[in-house]
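Only one protein chain is missing; all other protein chains are in place.
Letters A and B name the chains as they come in the text, with residue numbers starting at 1 for each one.
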Amino acid sequence: MRVIRLVAVNVFKESVRDKVLYNLVAFAVLLIVSTFLLGQLTAGQDIKIIKDLGLAAISLFGLMIAVFIGIGLVWKEVDKRSIYGVLSKPVSRQQFVLGKFFGLLLTLAVNLLVMTVAFYAVLALNAWMASPATLAAMQTPAADPAMLKAILLIGIELTLVTAIALFFSTFSSPFLSAGLTVGLWVIGHFNNDFRNFGDIVDSRAAVWLTRALYYLLPNFAAFDIKSQVIWGEPVAGRDLALTVLYGFVYVALVVTGAVTIFSRRDLK
Amino acid sequence: MPPRTTWVSAVAIGLLLTAVVGLQAAREHLPPRTMPAGVSGNLLYVRSPEVMSRAALSYRLLLADAYWIRALQHFGRARQSHDAGQHYDLLYPLLDLTTSLDPKFNVAYRFGSIFLTEPPPGGPGRPDLAIALLKKGLAAQPRRWEFAQDIGFVYYRQRDYAAAADWFGRAAAIPDAPAWLQPLEAVTRTRGGDRATARRLWSELMKGAGAEDEWLRNESARRLRQLEALDSIDAYSRVVAAYRQRTGSQPRTWADLIGAGYLRSIPLDPDGRVMQLNPYWGLVTLDPQSPLNPLPTDEEPTP
Partner (left out) sequence: MDAIRTEALTKHYKVGFWRPRPYLALDHVSLSVGQGEVFGFLGPNGAGKTTTLKLLMQLTHPTSGRAEILGRPVGDVDVKRRLGYLQENPYFYDYLTAEELLDYFAGLFGFDAVTRRRRATQLLDEVGIGAERRLQLRKFSKGMLQRVGIAQALINEPEVVFLDEPMSGLDPLGRREIRELILRLRDRGCTVFFSSHVLSDAEALCSRVAILVGGRLAAQGLLSDLLARRVRGWEIVIASVATAEIEALRTRSDVERVLPLGGDRYSLTVPAMSPDQMLSALLAQGVQIVAVNPIRDTLEDLFVQKVTESPVARGLEVPQPCE
């Protein structure tokens, strides 16, 4: 455990000192803040638009961070051979991979926190500046704490993306890993269409295949409750719990896969 | 890696995979996530064709394809959805985007002309949008007589027979237009609401459909079967009226009519389902389950 923690902290240190990451986060915060300006242009609907854009920005930038850092996590160490130094110490390969994973999670969590704070700050500012009539007309409060549920699910979604990026990073180059990870993320968003494929297509083989894919591929669409939260629709506790559990189990699956593959690998 | 840990890994992965599939299945049993009434959960971030055209750079045709697929999926999903408000709200924007990115995407125009006009629950019921789309198509390709004909058809379905006839005339004026458009204009002007005219229109549409327009053929065939059903209903209603006149009472079942010698067998609709006879009012209708419902209503021919 101590070893995993040390490796994780090292990953966090690396990302903190990495210029690319700083630029990404700075850009994200800038974007969120600029939605404030956007809000001034559109009468009435501004707070909803800010919520829309803000949540989308948090989701997208989080995705970029998860992918950019995740794909190089293991591969860079193996390619540059800095990993020799670590693995010659009393560190197992499992501990190494897990440490990398948790380190990236820590980085992601901190970034999400920063973006969320900026987001709520902008919303609070807008609410403070809005007229009482506008506020009364809104269905949900401006700085609605219910949005934290959406951000929680975004966090879980990004954890899964991180795990997938890490998984690919244990055996393939960053370019390929990025493509595969983003590809899986896109397909995962259309997961529900796989289920309905059978209603449209006649071939039984196609139906079986798409249903199998529906069950096996990560269902990223499940983590998207942005619309519900923005419109103030309730999200059942059971729904939330089941989705969170699904996320965790899938993450465990992917990380186990990553650990297994990396343990058997010959390093160059 | 020593064999024992490989074993452990394999078992762990197997268990987790099963859990993943199980949870996904469990999620299917959750009640669907709600949206407030009247609000569609559909999102289209970029609706402006100008913006998209510029953004697409050299991949416009590819993007047009993507939007077309999305339009079809949106339509299909809306059609199949069982909730109170079927939302076709993205159909026009998506078709508009498709045709702006690729003005020669003919099937998109024609699909829009039929299904944008379709009244709920089958479609959004927006003939104005259908006509706007087709006019845009004509502006891009003035020699496509099919678009002019389709505009006429939209007006026809709205029962604006004068406008329909005008557009059939304009279609006929386009070089290379088929010969039957001219008489079609004439007939529409005089006997617009006639079932025979409608039958003729749908037949021509069906015949004119290209190899890849199977959807158009199917739709036309369906309409023709509806017209056939109307004819059947008329015919059997006349038989029922004759029986009532002769015996002074309504027939209770088809068997009565068969027994009395008016019919030889149980009436079937064009799909082969048994037609219904309402014993109190003597009304003949289709089986309520029939996909040909709802049947279009008739109108008196214009003088």
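FYI, contacts are C-beta pairs under 8 Å (C-beta built on N, C-alpha and C of every residue); 3 or more make two chains touch, one makes a residue touch a chain.
On a predicted model such as this, the values are computed, not experimentally measured, just so you know.
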Missing chain: touched chains present in the view: A
Option from A:V3, A:I49 or A:L125 whose C-beta touches the chain left out: A:V3
Contact footprint on chain A, counting only the chain that is left out: 2-3, 6, 10, 13-14, 17-18, 80-82, 84-92, 264, 266-267
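Heads up, the rule we're going with is that only the chains that are shown with their structure count from here on.
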Interchain centroid distance [CA atoms averaged], chain A/chain B, Å: 41
Complex contacts: residues of chain A adjacent to chain B: 139, 193, 195-196, 199-200, 214-216, 219, 222, 225, 227-228, 231-236, 238-239, 242-243, 245-246, 249-250, 252-253, 256-257, 259-260, 263-264
Contact footprint of chain A on chain B as seen in their complex: 1, 5-6, 9, 12-13, 16-17, 19-21, 23-28, 30-31, 33-36, 39, 41, 43, 73, 76-77, 80
